[in-house]
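Provided herewith is a single structure, encoded as structure tokens, for subsequent inquiry.
Shown here: the complex without one of its protein chains, the others still in place.
What follows is chain A.
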């Protein structure tokens, strides 16, 4: 059999990547995990995780990821801090171009996750980090006794808005529909929270300010009426987009770029598997990401055995 640098390369170090790495290392595959920044992914910006089984009192996103990293390393998983620039998937042996070298492998698991989606309104990029944020646990405490806006109506928007009320005087929660999409318990908590003022059927259309965001414009989609609100911060939680730009058009993806896979996590290219938020999937949670990853690692192992 022709020699390759690795049996398996896992790309991305969030819960999916760490779990795939754990399973692969435990199965004694020659595996490496490539992470661009630091292990954790989106979980790092989660203040408190209370729907991951095994932690009845809840656990911070950072601590959960630290435990996952530690557990994977216990089985010998090597985690390298590097960036994948592109993949060459046309041959049976796959080539991965990294920042400073090129490596070959038999199989790949893509676990690059997703990033918060932007609104795409004037002022958003200019004021990012200057009042505009997607991370309440990082930036919430800077807005003590201030007024902030939050955009979105799903689980993240609602949970993080509730978290913000620990610090801020008021949260305007701007949602384009007339009811929240978030799960029951979060919805109840938000509706009962008197620091949250709901702006239903509304969209944020622009942000203004001098050095920091100071004012936003909100439009009611039903009446067409626009109004300005003075805010010190603005948090955007309107969903996510997959981190799959580096793939080019090598794999079958949906209209948003999420990778399409079969039940065994195999993609349109044999030997390439996907797990977690980067996959076209109806639910994106830590628990679904690690489930995907176990299947992907199992499928990759089987594929490598028959290489």
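We adopt the following convention: a residue touches a chain if its C-beta (ideal position, glycine included) is under 8 Å from a C-beta of that chain, and two chains touch if they have at least 3 such contacts; residues count from 1.
The rule is simple: contacts and distances are computed from a predicted model.
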Not-shown chain resolves in UniProt (candidates "Small basic protein", "FdrA protein", "Carbohydrate ABC transporter substrate-binding protein (CUT1 family)" or "Thioredoxin") to "Thioredoxin"
Candidates A:40, A:123 or A:153 - the one touching the absent chain:
A:40
Selected from A:4, A:19, A:105 or A:133 as touching the chain missing from the view
A:133
From A:21, A:61 or A:242, the answer for touching the chain not displayed is A:61
Which residues does chain A use to touch the chain missing from this display?
36-40, 43-46, 60-62, 65, 81, 83, 99, 128-131, 133, 135, 137-139, 141-143, 211-212, 233
